[in-house]
Each structure stands twice: as C-alpha cells, then as structure tokens.
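Only a single protein chain was left out; the remaining protein chains are all shown in position.
Letters A, B and C name the chains as they come in the text, with residue numbers starting at 1 for each one.
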Amino acid sequence: MPRVHYLNADYGIKSWLLTTDHKRIAWLYLVSITFFFSIGGVAATLMRLNLLEPQGLIVEPETYNKLFSMHGIVMIFFFLVPSIPAVLGNFLIPLMLGARDVAFPRLNLLSWYVFMTGGSFVLYALIAGGVDTGWTFYTPLSTLYLNTHVMAAAGGVFIAGFSSILTGLNFVVTIHKMRAPGLTWFRLPLFIWAMYATSIIFIIGTPVVAITLALLIIERFFHVGIFDPALGGDPILFQHLFWFYSHPAVYVMILPSMGVVSELVTAFSRKKIFGYHFIAFSSVAIAVIGFLVWGHHMFVSGQSVYAGLVFSALSMAVAIPSAVKVFNWTATLYKGSISYEAPMLYALGFIGLFTIGGLTGLYLATTAIDQHVHATYFVIAHFHYIMVGGAVMGYMGGIHYWWPKISGRLYPDAWARVAAIIIFVGFNLTFFPQFILGYLGMPRRYAVYPPEFQTLNVISTAGASILGLGYIIPLIYLAWSIRYGPVAGPNPWKATGLEWTTSSPPTTHNFEETPVVTEEPYGYDRLAEEIQVA
Amino acid sequence: MPHAFPLFPQEASTLAPAVDHLFYFLTAVSVFFSALIFLLVFYFAVKYRRRSKDEPLPKNQIINNIPLEVMWTVIPMILVAIMYFWGADIFVKNAQPPKNATEIFVIGKQWMWHIEHTNGKREINALHIPVNVPIKLTMTSQDVIHDFFVPAFRVKKDVLPDRYTTEWFEATRVGKYHFFCNQYCGMGHSLMRGWVYVMSPEDYQRWLESGVSGVTMADQGETLYHQFGCITCHGTGKGPAFAGLYGKPVKLTDGQTVIASDAYIRESILYPTAQIVNGYPPIMPTFKGQVSEEQVLQLTAYIKSLGSTGRNTGTP
Amino acid sequence: MYFVVFFSLLTLTLLTWQIAYIDLGRWNMVVALIISITKTVLVAAFFMHLRWSASMVRLVVFAAVFWLAIMLTLTLGDIFTRNMVSQPQPWQASSVVSQPTTAGSPQR
Partner (left out) sequence: MIASRRKYKLHNSQAVVAEQFDDRTQQHEAASLGMWIFLATEVMFFGALFTGYTIYRNLYTTAFEAGSHLLNAKIGALNTAVLIGSSLTMALAVHAAQTGMRKRLMTFLVSTMVLGGVFLYIKFAIEWVHDYRDGMVPGLHFTYSGPQASHVAMFFCFYFIMTGVHALHMIIGEGVMTVLLIMAWRGRFSKESHNHIEMFGLYWHFIDIIWIFLFPLLYLLGAHY
C-alpha cells in the first residue's frame, strides 16, 4: 500500500465534498446509493410482510401503494440507474483507460450534487407523507386524481435525470479522448464498452423522461390538458414518452453488469474472453435496439395493434445480442483455470439468473402471452430477475472484485462466499414463485389479493427475508475490512487490466506515469506463462 | 395453508388453450436453454476448476470461433421468429371481435366496475355471460386508466377515459372466474375486482330476464334523447338525423369522411365541434359534464337501434 | 462568409414568412419545414463550424437526429394506425336481432 494514496491524500469533510477526484466521487455515490438502497429495501420488506395475508398483514392499501411507489422510484432512479455507472464506472473508467481523471472532473462532482438534490426532493416526498403514483407516474391518475406529493417525487426524478446526463456525457468524452497511448478501441476492457453503451442511453434517453416529467408537473400545476383526455390530450402519449426512456433504462441497469461479468468471468477463469468483438458489439447493439422496443410495455394499453406487432418484433431482436453474450461467457469457462472467490460466485449467479430473466422476457415480448401476463407478477418476477438477479448481482460482484482496489484491503472471502450463496438462494425463493403467481393471474400493485394466491406469496416473503439477510452481511464485512482487512497489494487476483498495474488504493493521479498499452486485453495466457516461469 | 393452491390457471375460453400452447412452447425453449447453460457452466466449473494455485491453462485455447458465434446468433433468431409469428397470429385474431359477438358495456370508475347489458340489466363487480357465445366488451372509464383482466380467459385490455376499447372472448366452461383491474388506478386498485359467472344459455337467459324493468339501454337512450332536447334539432332537420346513421360514412366540413361508430357518436355528444357534419352549422352545445359515460352508451344504443337500414325513421 | 450566411438566413426567413400567407394546403408545412431544415444546415455548417469539424462530432449530430427520428416514427406510427383496427366494428344489426338478449329493444 503506498504511503500517500487518494484516500489519505487529504482529510476532512470538505476534502470529500469538494473533491474533483473521480475515485472520491465514486465513494460519495457509493455511500449515497447504499443509503437509498436501504430505503428501497425497507419499503420492499414491508410490502412482502404485508402480502403474507390476503387481506394485508400490516398496512392499509393506501400505505401499501405508497410503499411500492417509493420502492420503485428509489430503487430505479436512485439506486439501480446510478449503481454501477456512478460508483464503479466513476472509479474505474479513468483507471482502465490509463487516465489521470475523467474529462470533466468538476462536472462529475456537479452531477453528484444534482443527484443528491433530486434525492432530497424524493426524500421530502417520502417524509412529507409519501407518493402513490407507482414509479411509472401514469396519467391522468398522477396529474388529476392523487393528492400526494407527486410533484416533489416527479421533480426529484427530473432533477436526478440531469445527473445521469452529465455522467453519461463525461464518460463518453472520457472514453473517446482520454485513452492511454496504444489503447485502441479493441484493446479496451469490455467493462468500458458496456459503460460506453450505457452512456449512450443516458445521453439520448434521459432528456426525454426529463421533459416528460416536466410536462407532467406543468399539467398538474396548471391543468392544461397535455395528457388529459377530457381536454383532448392523450394519456398514451405520456406512456410513449415515458417508456422511450424507461425501457432503455433497463439496459442502463443491466449493461454495466454485463460489463462487470465479462471482466469477472475472464479474470477468474484466468483466460482470454471468448468472442471479444461479439461481446463488445452486442453491448452497442443492445443500446441501439433497446431504443426501438419501448412499446412492448403498451401492448394492452390501447396502443395500435400494428404498433404492437412492430414493437413485438423489435423486442424479439434485442434478445439476440443478450443470448450471444451469455453463450460467450459460458464458452469463456471452457478450458479455463477457474477459481471460486466471491466475485466469481456472483458472476456465475448472474449468468444463471440473467438467463432466466432474459428468457422470460421473451414471454413478454410475445404479444399473445403478454396479453395474459402483462402487469401481473410474472412481469415483477421477470424484471427482478433482470434487475436484482442481473444488475444487483453484477454490482455486488463488481464491488467485491474491485474492493481491494477501492479500499486497498481484502475482505474475508469465506464470509463473502456465504453471503453470495445466501443472496442467490434467497433471491430465487423470493422471485421464482412470482412467475407462477403471475401466470395464475395475480396483478401487480395489489395490496389485497384472493386467498388462493397466499401460499406462493408466503414462500416469496420467506425468500425475501433470506435475501435481506444476504444483503446485510456484505455491508458488515466490507465496512470491517476498510479498517481491519489485510492489505491487498496492487493485484490480489492476478488479473490483467491497467487498473491492476497501479497501487491499491491508487494515488490521486492514478498512475506514476502514463501507461502505454501494447496488446489486447485479457492477456491471461501470457500472465499464466509468467507465473509458471516464476 | 388454508387454501389449496393452484399452479396453473383454469382454461375457460377459446383463447386460453391457444395462449397456453404458445406458453408451453416458450417454456420448452426456456427450459432447454436454461438447462443447457446451467449444465455447461456447471460442467466447465467442475472440470476446469483450478486445482493448484498456479496451475497453467490447458493447451490449445480457443478464444474465437466464428461458426460457433454465427450458430448461436442464428438459432435464437429462428426461435424468436417462431415465437413472434405464433404470438402475432393469436394477437391479431384476438384484436378483432367476431361480428356476431354479444355486446356488453363496461364502465370502470374508482374503484368499481359497472357493467350494463343491452337489455338494460346492470351489475356491479360481476359479469354474467353465457357459455359458448362470443362476448364483446365495449369499455370506457370515468376517471383514470383501468384494465379489465380475466386470467381464466387470458385476456386483458386497458380501459381508458374518453375512449372506447374493446375486448372479446368466448367462454368454454361454466363456472365462476376472477376478473381484476390490472392497471394501477389509485387507492382501491386491489379491491377493484369481481367475478365472471359463465352460465349455460338457459340459466343466463333466466338471469338476464329476472328483475329487469323491460327498459332496454336503447329505451333509456330514447328517454334521454327527449330529456336533453336532442330532438329539437336532430328531430327537426336542424341537425343531422339519426335514423340509419350508425355504421354509415359521414362527410365532414373539412372534407374528411368518418364512419359513424360508437367513438364518433360519443365524441359528437361530448365534443360536438370537433367533427362537424357537412352542410350543418356548428351550433350544437357540448354535453360534457351533463351526460355520464353510461348515458352516452345509452344514447349510442338508441342511435344504434334506429339501425343502419333506416328502419324506424319515423321515431321522434 | 458569416455575413453571406447571415443574409441568406434573413432571406429564407422572409421567404418562409411570406409563403405562409399563400394557402398551399398541406404543402405549407412541407415548404416551411424544408426552409427550416435549410436554415439549420446553414447555421450548423457555418456558424457552428460543422463543415470543418471532426468526424466524431458529425457522428454525434447524426446520432441525435437518428434517435429523434426513432422517437417520432414509432410514436406517430402508433397514433396514426390506432384507429385502423381498434375502432369498434360497425353495428351488426342482424347479430343483435339474433341475440335473445335484446328482447324488448325497439327493433323487435
């Protein structure tokens, strides 16, 4: 561990709150999104508890509605969207590129402040009595019929959107202009490719949801009729504009995880990744095609049948790059030298859960089946498999993998493995029964439900308690390791990549001298030879 | 557990088996690929586990294989194409109600379902239908977006304010099935549900005729026609006549031609200046706020009853 | 050069303004949009130096227009095809008569 590194280069609250160091900004995000995750988690716990009884165990429907709205808004806009990009992306992009910082460090800090401003609006909405629109803010319910804090919540999401835009802008410019000498596009780690694709979605999609929510606020304030059918407005237009961002936003959540998993699978198989170009281009393909499929959220909304058919076909198309990725990861394991530290367990868990999540996505893209399962628990199960089974598993894997780099210390791997397994088991127990519930026809956002659905709901709640435990354990040992963990050294996993060539934790300017890249990434075959010689 | 719990929903409509067959196909594909991935990952994970700390990699590494990549691009592509066309086929067929379908009207409001049969019989949070008869629901909402979902029939459709959407099904089994509001609509969303009673034609007929005043929807519409003074213009030639109007093309002042459908009639009552019939002055006042969605449906039923053939021309 | 661009922009503004008073039916909008696009190209190419910009910058511009086109096409695609199928079917008088449910309706 170097004597002076970015963590101890400066002390005091001010040195953190006014920092322009991308690594410290990553910490700011890490702390804030962990806070938001816990809020969303508490809401989820209460929801699951309530669903133990068909008539609702602990809260009234009114409160339940606020719980799922807050769970959705906080988890999506304030945890999942910024999770990997703002924490790992901020920390790693300059390191992986061999750069001293991102292209616009002050803008980077600004985006954290913007994010927190948006977050405080949402927290205000929560404390002042909650909001019960659901995270989708559908009109005219949100504009005309609810008396809760819709404007504060929508305003918070609106503001936080600019944080995404600035982050995405910063990343794209950084990736284009700040690469170390010799680091050509096809020498970039796949995590960078994934972050690049994610940033495209940030840049293109977020402004649309921002203006849409602004219109919603205007509509609610002045009641001018943009989305009010009584005045000639079209509520389905709101859905179009909303999903134009919010479907690609799903890829904002999963693409970075795919990037992380690409890194993990190759590092722990100690083997070059299989089909580098295919994984790289499939990321970009997902980002582009992902913008063409939003209408599959609206098959039964009164959207035109023709539009439904077009969106269905395009949604099918997005399955293919995802499948390509899964096959390539699997093939990477072939003839590898695989070890099972905690990050690898998360990566393998990701592959399994993402496979299920992705395949069930096909049910929803198929018009005739969606007509049955749309907005039922089937959808809930599907997107939790993608977002929790996919995005959060990737996030956890990434945090564990780069933790030695971030903190300079090792965490107890045995505990980490136990936690990974608990999360995997708990997750499946929570969400697999929901597929069945959904096909049986239990609608989402139901505070009370017919009694024949109770057994499956009880199983699901049981799983959720295991899952919750699984998330608490890492919090404890990671916090412990910051102070007491053994020193990691620059490259504890014997991994390749520029971030592992500098000290752990890195110094403020990342590298002693600008690295020069001379070969493709994941040169594990060479590394293996070196190890053998040594 | 207090209740026996089902794992698969009942199949009670002509659509249900079709959807389920597609569902089985997708499940087969999903299970196959999940199993394939899981087994491969598991097999590789065991076979290529690192046995010693610095074990060298096996020889003859492959890191790229174009035929393999092409294969696992093309095979999923074919499979999703099958899913797409199969699903689209069912979807399109189901988008168009058969012409001989019995029409029932559904109005959603926070937080109950109001259902009206053409003979004037009304019910709340319940829908009685005969078995083996195609039923077409014409639905609208009085406030926010709702959604009429019958799991056992595998159909759902959003119910929008100021607009008609339709949904149709043909029940195949007598029984009692859930229907749900499936679009979050505020506080009582989860209470906005009821039962579909599928009855034998005889039982249905008996149910339908019990407790009805004999006043059909069209009759009620006729009353409204007088009550709201529609007759003063539309019965005197100041405004376009209703007889034989329904389903016929109407020429508008801006040169367009529209079909006199439910939606057109509804819009003409509530937003009369939006589409002006050619040759008539735009003098009709709006009835927005004065007539309820239910009354609009009754007026529409009345206009329908005047037929597209010009029968009953003499009325009013 | 800037002044040449400036005066062409002014001329185009004048042109689009005056044309608007002539009734060309739906072509009014088409002409107006063509002029607007021309003006945009002028501003972007000369004032914003796009003519001399890096290809990457041009790619960004292309991407913006491309995604805007996606949003417009697919959204409008829904709105303008919505009534092609989902409009309730014209009333089938015969089917009503055949249904026992309409007993007592005026048609009987």
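In this text, contacts are C-beta pairs under 8 Å (C-beta built on N, C-alpha and C of every residue); 3 or more make two chains touch, one makes a residue touch a chain.
The model shown is predicted, which means the values in this text are computed figures rather than measured ones.
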Which displayed chains does the hidden chain touch?
A, B, C
Considering the complete complex, identify which of A:210, A:323, A:440 or A:498 is in touch with the unshown chain.
A:210
For the chain left off this view, which of A:30, A:73, A:103 or A:150 is in contact with it?
A:103
Residue of A:110, A:169, A:284 or A:462 touching the missing chain in the full complex:
A:169
Interface with the unshown chain - residue positions in chain A:
9-10, 15, 20, 94, 99-105, 165, 169-170, 172-174, 176-178, 203-208, 210-212, 215, 218, 221-226, 230-234, 237, 240-241, 244, 508-509, 514
List every residue of chain C that touches the chain not included in the displayed model.
2-3, 5-6, 9-10, 13-14, 16-17, 20-24, 28-29, 32-33, 35-36, 39-40, 43-44, 46-48, 53-54, 56-57, 60-61, 63-65, 67-68, 71-72, 75-76, 79-80
Touch list for chain B against the chain that is not drawn
254, 271, 273-274, 276, 282
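Criterion: only the chains that are shown with their structure count from here on.
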Once you find the CA centre of chain A and the CA centre of chain C, what distance in Å lies between them?
35
How big is the gap, in whole Å, between where the Cα atoms of chain B centre and where those of chain C centre?
30
Give me the residue numbers in chain A that touch at least two other chains, ranges are fine.
236, 302, 305
Would you give the residues of chain B that are in contact with at least 2 other chains, written as numbers and ranges?
95, 165
Using the touch rule from the top, collect the residues of chain A that touch chain C in their complex.
176, 200, 204, 208, 234, 236-237, 240-241, 244, 291-292, 294-295, 298, 302-307, 310-311
Spell out the part of chain B that touches chain A in their complex, as residue ranges.
1-9, 18-19, 22-23, 26, 29-30, 33-34, 37-38, 40-41, 44-45, 48-50, 54-58, 60-65, 68-69, 72-73, 76-77, 80-81, 83-84, 86-92, 94-95, 110, 143-145, 147, 149, 151-152, 154-158, 160-163, 165, 178, 180-191, 193, 271, 288
How about chain C: which of its residues touch chain A in the complex?
56, 63-64, 67, 70-71, 74-75, 77-86
